[in-house]
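Here the complex is missing one protein chain, while the rest keep their positions.
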Amino acid sequence: MNKFTSLLRKPITGTIIAILMGFLCAAVILACAGYNPIHALSAMLQGIFGRPKYMANIIVKATPIILTGCSVAFAYKMGLFNIGAEGQYIFGALAACLTGITVNLSPWLEIPLILLAGMAAGALYGALAGWLKAKFNIHEVISGIMLNWIAMYFSNFITGMEAFHKPNTSGTFPINVSGFTTFFPNWKATEEAAQFMKDNPFLGDILRTDFNAGIIIAIALVLLSSYILYKTSKGYQLRAVGSNRYAAEFAGIDVKKNIIETMMFAGLLAGASGALAIMGNNPHAVLEIAAFEGNGLNGLSVAFIANGSPIGCIFSGLLFGGLLYGGQSLQYVVGAPTEIVNIMVGTIVFFVALKDIIPVIADKMEHRAATKKLVDQKEGASS
Amino acid sequence: MNTFTLLIGVALMYATPMVLAALGGVISERAGVTNIGIEGMMTIGAFTGAAVGYFTNNPWLGVLAAGLAGGLTAILHALASITFKADQTVSGVAINLIGPALALFFCRLCFDGSAVTEPVNAKLPKLFGDNATGILANLNVDFMVIIAILATVIMWIVLYKTKWGLRIRAVGENPAAADTLGINVEFVRYVCVIISGILAGMGGAAVTLSIVSQFSQTSIAGQGYMALAAVIFGSWLPHGAFLACILFGLAQALVVVLGGGAVSVPSEILAMLPYVMTIIILIFFAGKSRAPKANGQPYIKGKR
Amino acid sequence: MEHNTKPVNAVEMNGIVKVFGNRPVLDQVNLEVEKGSVHAILGENGAGKSTLMNILYGLYQPDGGTIKINGQQVEMKNPSTAIATGIGMVHQHFMLVDVFTVAENIILGQETTKGGAFLDMDKAKQDVLALIEKYGLDVDPDAKIEDISVGMQQRVEILKALYRGADILILDEPTAVLTPQEIDELINIIHNLVNDGKTILIITHKLDEIKKSADKCTIIRRGQYIDTVSVKDVSQSDLADMMVGHQVNLKVAKTLMNPKHVIFEVDDLHARDVRGVEVLKGLSFKIRSGEIYGIAGIDGNGQKELLEAITNMIHVQGGTIKINGKEIQNTTTWNTITSGIASIHEDREKRGLIPDFSVEDNFVLETYMKNPFSIKGLMKQKAISDFAKKQVQEYDIRPNGCEKDLIRGLSGGNQQKVIIAREIANNPDLLIAMQPTRGLDVGAIENIHKTLLDQRDKGKAVLLISLELDEVMNVADTIGVIYDGKIVKEMPQDQATEHEIGLLMAGGSANE
Partner (left out) sequence: AASQKKEGTYLVTMVTDTGGINDQSFNQSSWEGLESFNQKTGADVRYIESKQASDFTTNMDRACDAYSDLVWGIGFSLADSLINIASYNPDIHFAIVDQSFEDTPMNVTGVTFRAEESSFLAGYVAGMSTKTDRVGYIGAMKTFVNDQFEYGFLAGVQFAAQERGVPIQVDEQFTESYSDVAKAKAIANKMYSSGCDIIYHSVGGAGYGAIESAKENKKYIIGVDSDQSYLAPDNVLTSALKNVNVAVEELSTKAMNGEDIGGKTFDFGLSDNGVGLPKENKNMDPEVYQKTMEVQERIINGEIDPPSTEETYKAWLSENGIQ
């Protein structure tokens, strides 16, 4: 009993149940819409695990949302809802792209430089939202939403400028090849590489994708965030403010400064995400967009599926990326509309929201046992 | 004069869906339930309104059905955040994922695989009839605008002049106190969240039944989030939210009026105007607004 | 025909069981209250008194047992049932909507309306005023709750119950926040109510109040029913012994003070509250090393702002605050702390602790960035744990070994001990304690008072701000009475009388 209830209390239990429920709901909807759910889900799994390159692609897709998820999770630890991750991502991508176009150094300098540019731009943009909150008490949700739109239009404006715009496309020039984080970008285009890829199906399969070193940087940044949060005195401060800002204030912590710093770091993560996308993914350029791509908003889902844990974002980011990617094969192979995938992801997040019910059930079970024990004791004593 | 009336007309058109949705946000948050899911509820309403309007050839039925559908979606949110004491933000985010997907899913089911509904023939009537010209044409708003204004007034009266309003506000400020006085906190919250969904759904229908006459997957593209901002901007007051939406509508109208003319501002830069303006206005007016104290917190009996 | 000879009990609770989680809190508790009597319930912190009353009021569902009201068995499903059966309750933590007016709070849930929907506030005010007059409960129906004093708020709570026509009134620790005069008034009100035929259930830790007001007293210890006694048959110390189950010492043993140089000095302090109203109007006092300076006064006379000004949570408009000769006003909270001032806020949950942090993490809330708890910005969890372990033992924080638990799970008394241990570990020159024993039982209070005296005997300065006159009289060496933002009179403890201070607190003067 005790073992069972303490298992139920583990946060991961709720998350796993939530994910299963999400799949279950999707299966029901698929069945209602006249698709064979088993066939559909197996097509989806096939599209996720079927070939090594599928997994490589999922990692590529997960890279940016792991970071935006971490950005949201980090800010949430301090009680801030970083809905502005989308804008920070856009700024990060834009700064990274402009740097990558104008500067051409060796990869060892170029890549860090582009990453730094992206992080700096994201951090500044995040700090702006933090500053608006600290200084003028403007709710970060409002400023975040506004700054997202501003970022989008600003990015379109820059993308359209003659200096950066690649003629006959909807985007900028690509960044210099030295800024690519894909493996052996120059070699890949050669005849020799083509032969190599033919001869080594496994490696070739992966090399043909956008598989890139970004994931390593992303994981490093996630670990760094987690380290900062839980191992440093700065992190202690942030968590204290997030958990009870009044007590933190009374203990001499400068709450406003912390708000700005947190938003700045959250922006840095989202900006890094944008930079990694530019360095790692074709076409290595910023495109004009008419609607948000959703990397920041998906970060919200990733963070919540991860239960607000930065490290959890690595896994939930992969899950989310896998669902989106695998969902496309569901659509392609079975012909089921992609909305099903969105419904599935939504249901998972919904059940994640409900997951707190599970420890409550555990409590109820223990409560019943304790009450019974008490009554039994009394009866035993009186008889 | 022409420009001025155009400004007003455009502002009202822009604001109407947001006003309704924002009122939904106000009532829900006044009762202590954060509603990030407005965008999703709007999308469901936008689709249902257009679909029912098309099939029945009666736009009013469309508006009603949209409200109903929004309300049904809101039950999901209510279930999660009231009955199951879930994190209201997470549940709202989930609604925003599920809502648009469901709307599109049903759209494809009902319209032969198309992601766009057929145009509604019978449209909502206009304030000055169908043949207004000149200045009247600029101001010839449809009845959704009137509904939005009425809804604002009614919500203000309900919240501040009736016993239900007193109870709603009490539940949003101090649910434990309301509970000890025999007020059913969960019931009040359910009602408010469902009303919130109904209003958001009608807000969606305001797009697909009055601004245009069909639903497409981009009909609702951020209006729900803007409404959310308006709730906070308007200090959780019905009239505050209304004014915030109108202000935003005016800013958008300004973009339209200023654009295309002799002013040689790039249109991307001009497009930022409403958002920049909002932030600047907030810099001068924010800080005073205060959220309902229990907003976002599930009420758990006996929790200290 | 037996029941005709014996009067029907207003309340009869039989074999009440309540389990929270897996922890039994009430174990077969009985309670019988005669109609028209004042019945006290006595017990240590956490004994289960509030829980029992919450069950009676329908807020909690019992896991066993029955309830009879006026001889009728009732299932208390929710507060509505309780209200309908004529029960009213004033909760330990007030249940008021801060932003509403007094009248709105009173009518909430049973509103007077026009046409069944629209609030009729004029009628409501008239009804409320009638009640106010009848029972002598003076409050302004149009005032906002957040603007009135705690004593007033309590009256609003009583009015709420009376407005609903309560015959049985439960008062959960009503006197904890009142001045002596207010307590006397409350006892008067209680007598008025009883004369009007009402039955009163009162929970309190203050034995003299039980003696003064109650007819009978039921004692509960750790969820177990102990006894019901007739108050006039027992002494205060009998009650105390029954409550804790062993003999207790009611007065702190205290040596004479041995003051030296002035450590802390506040001079002509002027400050405003959040609403911009001036609440400190030229407040001055000094504290010497080895002295406990007690500030006595009614809530809302500037105590909160004084603490906030010293801790730099607010800016002051004039005057100086000096510690060891160094001015600290209008700097930062951090500066206050590093200048050698430690403070215990009256609101321990909000200002004192991070409820979702572990006990050990709460121990380093002000020192987390210092060696040995962190080195070069990195937290040293081992050092923190060791420190916490030591403190838990030294201050007898229970349960022992709770360092990794969330502080939320600790009892109120133990939470307070953590705060005090933490503040003293900073080795401050001045320790400010505001309401340090609020809501705690005698055992815990004794412990804390001893700690304050220890500090004094080590040659430190202590500033005790309390709304409980008893506490100030017992612990302080010098007493300053605060009224309307000023210290109106200062006197050595041995020259002070409760009567005089009570008058000064209420704005009277000693020569009246």
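Assorted remarks:
A, B and C label the chains in the order they appear, each numbered from 1.
Just so we're on the same page, a residue touches a chain if its C-beta (ideal position, glycine included) is under 8 Å from a C-beta of that chain, and two chains touch if they have at least 3 such contacts.
What you are looking at is a predicted structure, and each value in this text was computed from that prediction instead of being measured.
Remark: the absent chain touches shown chains A, B in the intact complex.
Residue-wise, the contact with the chain that is not shown comes from A:N282, picked out of A:S6, A:N186 or A:N282.
Considering the whole complex, the residue from A:V333, A:I357 or A:V375 that touches the absent chain is A:V333.
Within the complete assembly, A:Y325 is the residue of A:Y236, A:Y325 or A:F350 that touches the hidden chain. Shown as candidates are A:S71, A:T99, A:N176 or A:N295; the residue that touches the absent chain is A:N295.
Residues touching the missing chain, restricted to chain A, are 39, 42-43, 46-47, 50-51, 53, 57, 60-61, 64, 153, 156, 160, 167-171, 174, 189, 194, 197, 208-210, 277, 281-283, 287-288, 290-291, 293-295, 324-325, 328-329, 331-333, 338 (touch as defined at the top). Looking at chain B, the residues touching the absent chain are 2, 6, 9-10, 13-14, 114-116, 119, 126, 130, 134, 137-138, 140, 207, 211-214, 216-219, 221, 252-253, 255-257, 259-260, 267-268, 271.
As a convention for this text, only the chains that are shown with their structure count from here on.
A separation of 45 Å divides the Cα centre of chain B from that of chain C.
Put simply, the C-alpha centre of chain A and that of chain C have 47 angstrom between them. A separation of 28 Å divides the Cα centre of chain A from that of chain B.
Within the complex formed with chain C, the chain B residues making contact are 161-167, 169-170, 173-174, 176-184, 293, 301-302, 304. Listing the residues of chain A that touch chain C in their complex gives 231-237, 239-240, 243-244, 246-254, 363, 366-367, 369-371, 374-375, 378.
Listed in rising order, the residues of chain C touching chain B in the complex are 54, 57, 59-60, 78-80, 83, 89, 91, 93, 95-100, 104-105, 107-111, 113, 117-119, 160.
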